[in-house]
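One structure is given below, represented as structure tokens, and several questions about it will come after.
Every protein chain of the complex appears in place save one, which is left out.
Chain IDs A and B follow the sequence of writing; residue 1 opens each chain.
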Amino acid sequence: MGLKLPKVPMDMKNWARCKRAGNLIFMGTTGPWPITNKTVEGKKRGAIGRELTVEEGRFTCKMCALSMLAALKNELGDLDKIDQIVKIEVYINSIGGESGPYIKVADAASDFFIELFGENGRATRTITPNFSDVSIELDMIVSVKD
Amino acid sequence: MGLKLPKVPMDMKNWARCKRAGNLIFMGTTGPWPITNKTVEGKKRGAIGRELTVEEGRFTCKMCALSMLAALKNELGDLDKIDQIVKIEVYINSIGGESGPYIKVADAASDFFIELFGENGRATRTITPNFSDVSIELDMIVSVKD
Partner (left out) sequence: MGLKLPKVPMDMKNWARCKRAGNLIFMGTTGPWPITNKTVEGKKRGAIGRELTVEEGRFTCKMCALSMLAALKNELGDLDKIDQIVKIEVYINSIGGESGPYIKVADAASDFFIELFGENGRATRTITPNFSDVSIELDMIVSVKD
């Protein structure tokens, strides 16, 4: 797909980035690794509407999506083995209020997957408040081809 | 089942209401569409214990459940194709404190599915705080018959 994927650590002591059960791969929450690695600008910490503008949130959210693909590449060897992006769960450091700005942030990941996988990339979605000061994290379920 | 189902938009640009993988259907969070459409009274915004009483929360939660069934009807053609309600995830705009009132709110969806599907409707459940000022949203996993 011609993507430049970030380096994402896969050898965590306590948990797994990907776990396959049948044709489903469940993933764990992943932050915006390109930002963490400081290979790109962006804000890893802070709330949307306070420390981050919606545009900064969208950029950060897309970096999370890219990190998810890096983890899947590591797991599958080839991203072409992905059948569908079944679900994305966007964790947003939120200050509450109207849902509009947060939906725009989450759309950045959704749109990215649709761009790459077409209708198979149009996933179901939840948005959840984050438990810490990390701005955005992403969690996913994907299905793989037989 | 003789249910009067609300009209729920199914053609979102960025995400899908339902995604099937094998015999499972993963869904995205859905709000209380009958209230959103102003076809019934109710409170779409505000926290349980502040803007909404527990009873208002229960009504809103049931409207979310009805919206979920409308989305599934659209996807499956016939709700009789549902095998089990596997899991419901209730997103509640919460002010913290004792869990009792929030559990009563979530029970409104749980009871509704048990009423419709019997033991197959008795789902596993999580309750999560909402990220915005929307009072209640619902997310689900259902299994379908072969």
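What we mean here is this: contacts are C-beta pairs under 8 Å (C-beta built on N, C-alpha and C of every residue); 3 or more make two chains touch, one makes a residue touch a chain.
A quick note: this is a predicted structure, and the numbers were derived from the prediction, not measured.
Residue-wise, the contact with the chain that is not shown comes from A:C18, picked out of A:C18, A:V40, A:L76 or A:V144. Of the options B:R20, B:R45 or B:R125, the residue whose C-beta touches the omitted chain is B:R125. In the full complex, subunit B makes contact with the omitted chain through residues 22-24, 83-84, 86-88, 92, 94, 96-99, 102, 106-107, 110-111, 114, 122-129, 141, 143. Along subunit A, the points of touch with the absent chain fall at residues 14-19, 21-22, 24, 26-29, 89, 91, 128-134, 139.
What we mean here is this: only the chains that are shown with their structure count from here on.
Remark: subunit A and subunit B have CA centroids separated by 24 Å (rounded to whole angstrom).
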